[in-house]
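Yeah, one chain of the complex is gone here, protein chain that is, but the others are all in their spots.
Right after this comes chain A.
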């Protein structure tokens, strides 16, 4: 086991973009964990208004400049990491859990159950996630929890399709037949024999999806139905800042860059993990 791990680490280290991705993701996670403790102006994050220093350009004192109410953009962007990352992660995890559950049942049992579940997931795929999220926000009211629920609702079909295919391939393996011949029931076959052998592609898809999930969370923040101000979040920071363009460009460019960096980092990491865990799937 350790031999395989070492070899895997070696292969991962040989591709510098994967290592860069891992570095960016680790940095973002660190910022998300430390969050408010390391920002230079926590009082701005909490909502303090200082109109005297509004629209200061980036300088030594204000690294990313200040916004229309004199808050430090650097502090806001840093503090926004936690919300954006957590929301993105929650979307991916909830989507993966639902998708694995549905896909495993559909792929393992087949027949009309498979047909029914897959047609349902096709139906969910046809609904654009942004529109669905807006509908959910309209029905249940805006808010972080509802937003995560809404995005996850349109997120799981991708996992269901992936897992269904993998389960259908794995359940024909001889060790599954062997367990069946020993008298193992369906639950045991799925839990002990099929699912542990399809973890790799799911993990790869989760890391590749993280960037896109963060982007979707930011989009919803941008259109105003995600995280509510004053909680700083990259999408809503951008949304407020678009009124300041192009003269006070720094209020928009830095939250935007943060989104770019997160999407970029998670995609590089996902690519690296795919080469490591699931080399077949490489394009």
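Definition applied: a contact is a pair of C-beta atoms (placed from the backbone, for glycine too) under 8 Å apart; a residue touches a chain by one contact, two chains touch by 3 or more; residues count from 1.
Convention: contacts and distances are computed from a predicted model.
**Student:** Would you kindly match the missing chain to its UniProt protein name, picking from "Stage 0 sporulation protein A homolog", "2Fe-2S iron-sulfur cluster binding domain-containing protein", "Response regulator receiver domain-containing protein" or "ABC transporter domain-containing protein"?
**Tutor:** "ABC transporter domain-containing protein"
**Student:** For a quick check of understanding: of A:69, A:93, A:168 or A:184, which residue touches the chain that isn't displayed?
**Tutor:** Counting the whole complex, the residue in contact with the absent chain is A:184.
**Student:** Which of A:197, A:231 or A:244 touches the chain that is not shown?
**Tutor:** Selected residue, touching the omitted chain: A:197.
**Student:** What residue numbers in chain A mark contact with the hidden partner chain?
**Tutor:** 1, 173-175, 177-184, 188, 192-193, 196-197
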